[in-house]
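Sending over a structure as structure tokens; questions will come in a sec.
Missing here: one protein chain of the complex. Every other protein chain is in place.
So, subunit A:
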Amino acid sequence: MITAPTIEYFALAPLLIIFGAAIIGVLVEAFAPRYLRRAVHVPLTLLSLVGAFALVILQTVRGVPTTPAAMGSVAVDGPTLFIWGTILVLSFVSVLLINDEEQFVPSAAAVPGSAEEEKAITEGAAHTEVYPLALFAIGGMLLFPASNDLLIMFVALEVMSLPLYLLCGLARRRRLLSQEASVKYFLLGAFSSAFFLYGTALLYGFAGTVDLLGIRERLAVGGGGTETLLLVGTAMLGVGLLFKIGAAPFQAWKPDVYQGAPTPITALMASGTLVAAFGAVLRVFWVALGNDSWNWEPIMWGVAALTMVAGSILAITQTDIKRMLAYSSIAHAGFLLVGVMAVGERGQNALALSGLLFYLVTYGITTVGAFAIVTLVRDPGGEAWHLSRWAGLGKRSPKLAGLFAFFLLAFAGIPLTSGFFGKYAVFRSAVALGEAWLTGLVVLAVVASAAAAFFYVRVIVLMFFSDPSADGPTVVTPSWATSTVVGFSAFATVALGVFPQPVLDLAEKAAKSLFVQ
């Protein structure tokens, strides 16, 4: 006789809404006539995101649950709710970008450059499947940082990644590059998932459970002759997770994929996926392996240092605007990893967690804004990807170039932008630990930030202080959706740079209860 499981539907409601809307989206694909599909998908997708966000707020107001939901599978706690809210906002603006312009291939099965593709373009064919696929990816992003055992975390990892592999290959222009990006991402992603799975198996061998709390309890007991399983398992699990955040030496996929993917999908990946993956990293390393921190911290130290140095230095050599932003994203992943190591007693953990949450919000919003601007600067063959094409943009289109410059300054962490307070919050928590090795890393991070500022400023100089070429790119008039995205990002970047306290308070409140332990 099996007793029925208890499912806390209210706690899981944001997830269920997103997955439900995705499945309805698939049914729309199956039954709605072609001309109606987009008209149904757009409100359905946006409303489901708004609904999920409203439910997250409602849960926060009604009190954060203190026990894991769904038989201990999903931990809906303070940090989770904050991360969910962040991902939902970032997804909402990314979906506005996805909806905005014909960024996607009309017929993915047609050979690039063939007459058939030409025909599909003139017929106005479109893959409206991108909406349900994006929703599935967002659902995976929500589940990933909330997973309370390694098994569901693996399933969430796949649910998040599989739609993204597909969406990466659907760019309308430079299709071969896009397909190459998709295949690369798929192969490397599958490889890293295998590492994650092997690590999970070895940790099971150590602890006898895949439950994060179970592993924690087993670690507290110690002994038993199976410590090497713990070490090898931790390393492999780390490879799988660090791949997803794009930390060096697992960063190689990021520039290629960001460059090849349709820009709205790049925006979704650079913001939502990064936030989700960091949530998962924190949960694994703080909850499950928190008692083992002296074992993984030295490796994490090396990874963080390598990531920020590699990201900052390689970004300088880039000539493609999207690749440059990808390397900038790698450098930011390195800065964020500094906060992951700032663990100590409870108050210190809360400080580090709130810093990380705040950083993730500011970086995500600024990134979406920057990629939204990239979609607007066009050459005859698509987006003006080469940096030299951006020369003199400030003289032709000062408003747009000004906004882009502002976003770049936020990436660099100049005061009066949100990026400054993000970096400050993370680095402060690391210094507050008072350990020389971590303070040294913060110094390195500040130096790397300065090096990174060099290439941001180089782009700004290129835009404002060089002459525009006669056949320069055109700046298209943004649609209401893109204008909204750019406006929202710019507003949030200013607001969080001038008056960050409300969001900082919110992050602190979310971080106070820490993860469910």
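As a convention for this text, a residue touches a chain if its C-beta (ideal position, glycine included) is under 8 Å from a C-beta of that chain, and two chains touch if they have at least 3 such contacts; residues count from 1.
We take it that contacts and distances are computed from a predicted model.
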(Q) Looking at what's absent rather than what's present, what does UniProt name the missing chain, "NADH-quinone oxidoreductase subunit J", "DRTGG domain-containing protein", "Glucose-6-phosphate 1-dehydrogenase" or "DNA polymerase IV"? (A) "NADH-quinone oxidoreductase subunit J"
Q: Determine which one of A:42, A:177 or A:229 touches the chain that has been left out.
A: A:229
Q | Contact partner of the left-out chain, one of A:17, A:74, A:270 or A:412 | A | A:74
Q: Decide which residue listed in A:22, A:275 or A:462 touches the omitted chain of the complex.
A: A:22
(Q) Please identify which residue in A:40, A:155 or A:177 touches the non-displayed chain. (A) A:155
Q: Spell out the interface residues on subunit A facing the chain that's missing from view.
A: 2-5, 7, 12, 19, 22-23, 26, 29, 70-74, 107-110, 116, 119-120, 123, 125, 127, 129, 132-133, 136, 139-140, 143, 151-152, 155-156, 158-159, 162-163, 165-166, 169-170, 202, 205, 224-226, 228-229, 231-232
